[in-house]
Structures are given as C-alpha cells and as structure tokens.
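A protein chain is absent from this complex, but the other protein chains hold their places.
Right after this comes subunit A.
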C-alpha cells in the first residue's frame, strides 16, 4: 500500500463515497481526487508469483517513474495487492480499490478467473482494468467492456502463433498433452481448429489434472500416437513437468514438442539442455532488439531478472494509459478509454499497436525457438526468432468477436 497520511486517505475516501460509486469527486481540473492511482493486482504468494508478482509491480513503478511521476499536474501513485488466485478475493479487492481508495486503473491480473471477475467489477464501476497475464478470450468477447483492455496476449494469439506456423512448417499431425482445466481445454480446441484449417490432422489428446507430477504415462501415449508434433496445452509447472517427461522418455526423432504457453521464466527452469528446439509464441523477448535490451537491462538492475512478456506488457500498458490521460487532459474513465483506443502504441514492446473497440490490443507476436546450449553465447541468451506473426493474423478477427460493443457501432 502506498504511503499516504491516514487523515488524507479518510477524507478522500469519504469524499469519494459520498459522491457515489461512479467517477467521484471530479475536481475542476478534470482529475478525480487530484491524484491518479494505479493498482497492481497480482499473485504474490501462489503459482503465478514468478510470472508476475513483485516484478509486475516494479514494472508499473518503472513506467510511472519514466513518465515523470505525474500527469497533467497531478501525482501518480502505485499501490498493489495480492489476489491469491481467488476470484472472490480479487473482486473484493478491486471493488474496494475503485470504491473507497480512488484507484483509477488496475493492472496485471494474472489468473483468468480473477481477470474475469475484476473485469466485471471494472465494467460495473466504470473504471479501467488492463489484463496482461491471463489468456481468457472471453475478456474481448462476451465479457468485453469499454473499460477493460486485454493487452499482451490471449488464447487466440497463442494458438494461431504456434499452431499455424508449425503446420505451415510441415508439422501436420498433432497430439496434445492438455491440462484438464478450462484454460488447457480451450487452448487445445483453439489449436486443433487452427491445425485442421491449415490442413493438418489432430490424432488425439491426453488430459491430465492440474499439478501432475508424473507424466510418464502421458508421455508414452504421446509417443505411441506417432504424431509429429506434441502440443503442450498447459503452463507453468505442468508444462515444465510434461516437457521434462517427454525429454526423459526420449520422443522419437521425428516427434517434436511444441509448448503452447511457455514463459521465458519456464525456459530458465527447464534448462537449455532439455528445452532446446522447443517452439513458443511470446509477445516479447528481452534480447529482440536495441530497445528491448535497453528496457530489460534497466529492469534487470531493479529486479535481478529479465522481464517476461507480461511484465513488459505491464510497463507498456501503464505508459499507454498515462499517455491517454495526458491526451485527454483528465482521468475521466470515458475520456481515457476513448484516447486509449485512438492513440497508437509505439514503444519497445509494440510497434503500431492499437486497441480495438472490444478492448483487444493488437500487436505483432513472435514465434521463437529455444537455442541449444552451445548456441547460447551469454547469460539469458535463450531464444532465436523463427517468424513474426502480424497482429492482425495473430488475434481474433474483429468480426468473429461476440462483444456487445461492436453491435452498437454497426
């Protein structure tokens, strides 16, 4: 929680509540309660701590500092909270932030259950939420909102990134190792569709429960399937265990695992020896170009780690939000929402990125291949670019989105 005098906080929050829940206590200069507050709602004690956690808070802080610490003459404050991967905890924290602590925007939102719940609160309270580290495509479909932005990646971009590129590259037959959860099953379905559309064939799937440690039987099924590509539709520890098992059981030379959501951090856990040759779709890699290196080295100095795509997205989206406030000359959620969807995003993270009316930030995605140990020349030198997937191809076509905001436009 940010440092502020308790009396001021009480005065502010009572003022905010007295004025009702929507845009409260609008001062004459167009800024609610004379401060722009950004809340980072993330996982600080559970399975996603490594993927977002404190480093996500640090990324947002960096963006605020780089922006100059104030916008339109009012200071910017950063606060953070732990949703503990519980949708109700996340939703209640978000409600409290919006209602009584004057938070204008909530960022990060790892865990798709939490992200959906917070998006619902944001829509109801008419405040901003930016989702960076979960993949649920519902955020830009049935649950879309003018106040919700889905920034870094989603299930569609993962499926189309990895799936399509691999089939085009000749990987025609697929077998999936899927975590038996909405996320995994959804990803498997998305990729299967892409594979079939591209002329490939899905030979089958083995579903395993969350947090499986023994993948031997699944690895054998994958081997026996004879599929060229073994798609791993899980993430974090499950994906790591699955890849380890496949590597131990030695998939035959004409079989190749493809991770559908592998994080930069996971490669570190796996080690290049095991991970080499894996294909993965990520929106960002620290060593892609001069600009990404510049940001990542600063990030490394502060956190002791290289940023992954969610953390880079946290920084970029916060910047974009602040730019939109500056352009609007106000932190009024509607004005900011309009600016956010009008301004183009051009930074180290995205070139020519733009936000569609349904909240989807469209930017290029990249297919990477993990280097072999002897190809890695320096620390954190893990990935080689295979291909760039243009944003318009990577993300769901706008006409397929079921977002209610789109009907209004037509």
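Here is the rule we go by: a contact is a pair of C-beta atoms (placed from the backbone, for glycine too) under 8 Å apart; a residue touches a chain by one contact, two chains touch by 3 or more; residues count from 1.
Please note the rule applied: contacts and distances are computed from a predicted model.
Peer 1: Identify the UniProt protein name of the omitted chain, choosing among "4Fe-4S dicluster domain-containing protein", "Branched-chain amino acid transport system permease protein", "Molybdopterin oxidoreductase family protein" or "Stage III sporulation protein AC".
Peer 2: Options "4Fe-4S dicluster domain-containing protein", "Branched-chain amino acid transport system permease protein", "Molybdopterin oxidoreductase family protein" or "Stage III sporulation protein AC" considered; the missing chain's recorded name is "Branched-chain amino acid transport system permease protein".
Peer 1: From the list A:100, A:269 or A:376, pick the residue that touches the absent chain.
Peer 2: Looking across A:100, A:269 or A:376, the contact with the absent chain belongs to A:100.
Peer 1: Please pick, from A:32, A:52, A:110 or A:136, the residue that touches the omitted chain in the full complex.
Peer 2: Answer from the full complex: A:136 touches the omitted chain.
Peer 1: Would you mind spotting which of A:32, A:52, A:112 or A:311 touches the chain that isn't drawn?
Peer 2: A:112
Peer 1: Which of these, A:67, A:181 or A:300, touches the one chain of the complex that we don't see?
Peer 2: Once the missing chain is taken into account, the touching residue is A:181.
Peer 1: Would you write out the residues of subunit A that touch the absent chain, in ascending order?
Peer 2: Residues of subunit A in touch with the missing chain: 1, 10, 13-14, 17, 44-45, 49, 53-54, 80-82, 84, 86-89, 91-93, 95-96, 99-100, 112-113, 116-117, 120, 124, 136, 138, 143, 181-183, 185, 210.
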